[in-house]
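Quick notes on the structure that follows.
Omission of a single protein chain aside, the complex is shown with its protein chains in their original locations.
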Amino acid sequence: MSNNVNTAVEEVQEIHMHRDDFGSKMGMWLFLFTEVLLFGGLFILYAAYRYIYPEAFVVASGELDVFMGGINTVILLTSSLTVVLGIVALQKGNKKLCLSFLWITVFCGIVFLVNKYFEWGAKFHHGIYPKGPALQDMSEGEVMYFGLYYVMTGLHGLHIIVGLAFIGFVMWQIKRNILTADNFQRLENAGLYWHLVDIIWIFLFPLFYLIH
Amino acid sequence: MRPDIATQVDQTFWMITGTSIVLLLIITAAMLYFLFKYSKKRHPVPENIEGNTSIEIVWTVIPVIIVLVMFFISWAGFKNMRDVPKDAMVVKVMGQMWKWSFEYDNKKKSDTLYLPVNRDVKFEIGSIDVNHSFYLPQFRVKEDAIPGRTNYYWIRTNEEGNFYAACAEYCGLNHWNMYAQMVVMPEDKFAVWKNYFPPDTTAVAKTDTLKTTAGAKDTLKTVKDSLKVPAVTKDTTAIKKDTIKK
Amino acid sequence: MDTNNHHDEHNDGHIAEAHHPSYGVNILVWIGLLSLTAVTVAVAGINLGSLALTVALIIATVKSLFVVNFFMHVKFDNKVVKIFIGVCMLIFVIVLILTFFDLTFRF
Partner (left out) sequence: MANGTIAAHGTAEVDFYHVKSKHKGLLAWLLTTDHKRIGIMYLSCMTVFFLTAMTFGVLMRLEMLTPGMTIMTAQTYNSLFTLHGVIMIFLFIIPGIPAVFGNFFLPIQIGAMDVQFPRLNLLSWYLYIIGGGLAIFSLFGGGGWVDTGWTFYVPYSVRTTTNVSLSVFAAFVLGFSSILTGLNFITTIHRLRCPGMTFFRMPLFIWSIYATSWIQVLATPVIGITLVLIILERAFGIGVFDPTLGGDPILYQHLFWIYSHPAVYIMILPAMGVVSEIIPTFARKPIFGYVPIAISSLAIALVGYLVWGHHMFSSGISDTSRVIFSLLTFIVALPSGIKVFNWVATLYKGSIVMSAPMLYAMLFIFIFSIGGLTGLVLGALNTDLHVTDTYYVVAHFHYVMFGGMGIIFFASVHYWFPKMFGKMYNEKMAKVAAIIIGVGFNVLYFPMFIMGYMGMPRRYYDYLPEFQIYHLISTVGSWILVSGILIMIANLLSGLRNGSKASSNPWEGTTLEWTVPSPPPLLNFDKIPTVDHGPYEHPEIARRKEEESK
């Protein structure tokens, strides 16, 4: 190493920034914890209102389409799988295959969002939205249910979008050979994020769609 | 008879505060003594002491005992607070921006809290707009007024006189002026007031007064004046005023 | 110079590389996840009463354990990651339980 005074700050730092895959994975995990607790706050609210209004939640849940929800679950699980397969492919040095897998993920993510769009659209159409005509006639518990439904699925949808952007960015870096078979931590981090979004959906699905 | 809530709060307070003062004195005294005795001037060569397990245990266990005693004493007081006597008289308290109103079991409503002396009184506290807190400082107790809920506590009025209720949860512009007068009077006078005069006309107003002070009474001033007047004369004036109104 | 040579976790820092990746296991896990989804939908149809929520949550938890352990590699990962996850979940569960000490006795 050198203490060359003439080197600019940034350059000197660059030289000494040692790549630490495990460190960056640790950072990613810590970030995921904040996501868990962000949703955690909402899950606490959900638990509270479901406890206070058990019957209303059953009634309100009837408005949701289990089939749509189920399809979306399958789509997300599949997209998660393809991310993992993408990582395996990159590790094995198969860049092309990796990118194809990731394209599937992106496709699945978009389909998920489109489905959500139609689901929300249908609710809006029926006047079920905050302060909407149908919601105003409903019982208190149902209002709470839909309030939470919109916030939680909305926030989840937002995470899907962020996840897609993250994966898109990583794909671009793979294409440019910035990420390679022996430098794939960023892809793995994107994967971690995507899986977390998947896990949250794994809980949202039964909690909102499957109440009887 | 059960211990009085206010007395119990005061006792707990001084018990905890007293213990704390003793602890604080010990710590401060030790600190000052060490600072003096082991200053560089008097003690130039430090000794190498890195710790001592038994003393760590001592100063963990003793505080554990101290705080547990504090906890149980305050718990006992709290139990008494929550356990309302069966024959307590019920007064419904409603908070709104920015006044209190009281409703008695015969539907009589009032802005001033009139109570008979030597009675157990249970307050059922609610709110029609935002959070408030029904605070009776002289009785050492408060509970929030939350819209959509009813909270409660009880007190025993063991002295005639003028007291006041304040709002202790921030509720907007006139939070500081959300007082109510409280008058504790002999049983018979109270009965006269409660049963012979029509309900106060100042029932809960429905308007949302979020941003206006217009029309708001300066209750702070009312309370100030009421506390200045000797208790007994004030009682009679209050009754008289009501008589005249009728 | 290498600042990273000497900490506790370092030696297993590159464990992700050490564990040989394969397509097969992940596809199996995926099939498992799909089946569990089917199960949870099917079970929801049966009237289990108050047990329904518990069953649904157990299935969801099992599913996430699969995702965490295989898709997210935690099974093959460093002990530190596992402890971290444990701490995070512990905090969440504690907070939930303490909130319910209020709700259960208030409503």
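Labels for the chains are A, B and C, by order of writing; each one numbers its residues from 1.
As a working rule, a residue touches a chain if its C-beta (ideal position, glycine included) is under 8 Å from a C-beta of that chain, and two chains touch if they have at least 3 such contacts.
Only a predicted model underlies this, so the values are computations on that prediction, with no experimental measurement involved.
J.: Where does the absent chain make contact, in terms of the chains shown?
T.: A, B, C
J.: For the chain that's not shown, point to the residue among B:Q96, B:S110, B:T157 or B:N177 touching it.
T.: Residue touching the chain left out of view: B:N177.
J.: Give the residue, chosen from B:K40, B:K86 or B:K107, that touches the chain omitted from the document.
T.: Checking the options B:K40, B:K86 or B:K107, the one contacting the hidden chain is B:K40.
J.: Of the listed residues C:V29, C:A44, C:I59 or C:C88, which contacts the missing chain in the full complex?
T.: C:C88
J.: Spell out the interface residues on chain A facing the chain that's missing from view.
T.: Where chain A meets the chain not shown: residues 3, 5-13, 16-17, 20, 22-24, 26-27, 30-31, 33-42, 44-45, 48-49, 52-53, 130-131, 139-141, 143-144, 147-148, 150-151, 155.
J.: May I ask you to list the residues on chain B that touch the chain which is not drawn?
T.: Answer for chain B: residues 5, 8-9, 12-13, 16-17, 20, 23-24, 27-28, 30-31, 34-35, 38-40, 43-52, 55-56, 59-60, 63-64, 67-68, 70-71, 73-75, 77-78, 80-82, 129-131, 133, 135, 137-138, 140-144, 146-149, 151, 153, 166-177, 210-211, 213, 220, 223-224, 227 touch the chain left out.
J.: Contacts of chain C with the missing chain: which residues?
T.: Spelled out for chain C, the touching residues are 1, 3-9, 80, 87-88, 91, 94-95, 98-99, 101-106.
Note that in this section only the chains that are shown with their structure count from here on.
J.: Per the centroid of Cα atoms for each chain, what is the distance between chain A and chain C, given in Å?
T.: Chain centroid spacing, chain A to chain C, equals 15 Å.
J.: In angstrom, rounded to a whole number, how far apart do the mean CA points of chain A and chain B lie?
T.: So the centroids are 49 Å from each other.
J.: So which stretches of chain C touch two or more other chains?
T.: Answer for chain C, listing residues that touch two or more other chains: there are none.
J.: What parts of chain A, by residue number, touch at least two of the other chains?
T.: none
J.: Any idea which chain C residues touch chain A in the complex?
T.: 1-4, 9-10, 13-14, 16-17, 21-23, 26-27, 29-30, 33-34, 37, 40-41, 44-45, 47, 52-53, 56-57, 59-60, 63-64, 67-68, 70-73, 78, 80-81, 84-85, 88, 91-92, 95-96, 99-100, 103-104, 107
J.: Going by the contact rule set out above, which residues of chain A touch chain C in the complex?
T.: 1, 16, 18, 20-22, 25-26, 29-30, 33, 36-37, 40, 43-44, 47-48, 51-52, 66, 70, 73-74, 77-78, 80-81, 83-85, 87-88, 91-92, 182, 188, 191-192, 195, 198-199, 202-203, 205-207, 210-212
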